[in-house]
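Next up is a structure, given as C-alpha cells.
One protein chain is absent from this view; the other protein chains keep their places.
This part shows chain A:
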Amino acid sequence: MMQFMLLFSRQGKLRLQKWFSAYPDRVKKKTTRELITLVLARKPKMCSFLEWKDLKIVYKRYASLYFCCAIERDDNELLTLETIHRYVELLDKYFGSVCELDIIFNFEKAYFMLDEFLLGGEVQETSKKNVLKAIAAQDLLQEDEAVESALKEYGLY
C-alpha cells in the first residue's frame, strides 16, 4: 500500500500532497521537508529508489514536477513507477498535454483524478477509460448544478 504521494516543483514548492495514513500535522510537514530535500539532491544518474526510515521512496521527474511516492517494504517498486506514469497519463488526457501550471491552478481537479485512480493507497481502476469517464460524469454533475443555481438566481428555474 502507498503511504503517501507528494508532488513538488524543482524549487521545492509543494503542489499536491496525498496522505493515505494518519500522521500528525508536524510529522507531515517534517516528512515533506525532508523528502523534498533528499529527492532534489539526487543526481540524474541515480536510480529512482531511495530507502527512508522503513519505507521505500519511488520518485520520477516529469518536466518541472517531481512525483514522489512512499511504499511499504513488500511493495513492487517497478510497478509503482508504472502507477505514477498512469496518473500522469490520466492528467495528461484530462487537461490536454498537462503542465505544472495546470496542476497549480486546478489542484482540486488533480486531487479528484487521484481519488478516482487510487483509494486507501491502492489502485482501484486499471482502465484509463473508466477513470476518465467517471471524472467527466462528475464534472457534468457540477456543471448542471451551476447552471441550475444560475437559473434559480434569475428566477428561471
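We adopt the following convention: contacts are C-beta pairs under 8 Å (C-beta built on N, C-alpha and C of every residue); 3 or more make two chains touch, one makes a residue touch a chain; residues count from 1.
The definition used in the following text is that contacts and distances are computed from a predicted model.
Visitor: Which choice in "Kv channel-interacting protein 4", "AP-1 complex subunit gamma", "NADPH:adrenodoxin oxidoreductase, mitochondrial" or "Proteasome subunit alpha type" gives the name that UniProt lists for the one chain left out?
Guide: "AP-1 complex subunit gamma"
Visitor: Considering the whole complex, which of A:T37, A:S64 or A:N130 touches the chain not shown?
Guide: A:N130
Visitor: For chain A, enumerate the residues touching the unshown chain of the complex.
Guide: 1, 14-17, 19-20, 22-25, 29, 45-51, 74, 76-79, 81-83, 86, 104-105, 107-108, 111-112, 115, 119-120, 122-130, 134, 137-138, 141-142, 145-146, 149
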